[in-house]
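Every protein chain of the complex appears in place save one, which is left out.
After this line comes subunit A, so read on.
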Amino acid sequence: MLSIKDLHASIEGKEILKGINLEVKPGEVHAIMGPNGSGKSTLASVLAGREDYTVDSGEITFNGKDLLELEADERAKEGVFLAFQYPIEIPGVTTTNFMKTALNKIREYKGLEPLDAVSFLGQMKEKMKLVEIDQSLLSRSLNEGFSGGEKKRNEIFQMAMLEPTLAVLDETDSGLDIDALRIVANGVNKLKNDDNATIVVTHYQRLLDYIVPDFVHVLFDGKIVKTGGKELAHQLEEKGYDWIKEEAGVA
């Protein structure tokens, strides 16, 4: 589904990603872990097509398409979803209206008719249950005055609405208390199926207790320096990142 080959990317002339290789197949959950500043969020942003970053070399193919050739909105229409670490506020635009616009743009891209109001509301209701989000929140301006937990839940709600084939969760656990974490993780787990894949970018292991990864990759200084199963996450939790640095021969 997703294939990243020798990806190099920089921001304002500073190289952040220094040769990333990653293969993601349908049905898989990949966790990307690493210390602060290792390039985790950059990787997520580059996948989503954020223009602040320059891709210097390498390739990303997604379901046979060259992802780097596509605009950010086209990538979303192809099924790439990014749950933001810091969701953005848009005053005067309700989540409901935002989702309706997004959903219909994606449908238009796929050659489908816009969803009628009744089906749209039906879908909203169903997905609201999934992340235990309240109707009143969705009628308010997008993310404006939301608590940290509400913002993150709203991200997962949007993910549920748009049904992406590849979901990238960027530090979705940051700022969440244990109950919110459980709700968010539950939502993600329920959305999982054999045809979609999830990349969980996180600093801490605790989210991985709820969203169990098939693979754990350790990112350090712009490269994936170690790959393992879910037990690797536990090792990191116990021992920290220093031993990885030593192994990688950079510390």
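Just so we're on the same page, contacts are C-beta pairs under 8 Å (C-beta built on N, C-alpha and C of every residue); 3 or more make two chains touch, one makes a residue touch a chain; residues count from 1.
The rule is simple: contacts and distances are computed from a predicted model.
Chosen from "Aspartyl/glutamyl-tRNA(Asn/Gln) amidotransferase subunit B", "Fe-S cluster assembly protein SufB", "Sarcosine oxidase subunit delta" or "Spermidine/putrescine transport system permease protein", the protein name that UniProt gives for the omitted chain reads "Fe-S cluster assembly protein SufB". Considering the whole complex, the residue from A:Ser38, A:Gln158, A:Thr172 or A:Asn196 that touches the absent chain is A:Gln158.
From the set A:Val55, A:Ile90 or A:Val212, the residue in touch with the chain omitted from the display is A:Ile90, counting the whole complex. Looking at A:Lys105, A:His203, A:Lys230 or A:Lys245, the residue that reaches the missing chain in the full complex is A:Lys105.
Annotation for subunit A: contacts to the undisplayed chain at residues 48-52, 71-73, 75-77, 81-82, 84, 87-93, 97-99, 101-103, 105-106, 109, 141, 158, 162.
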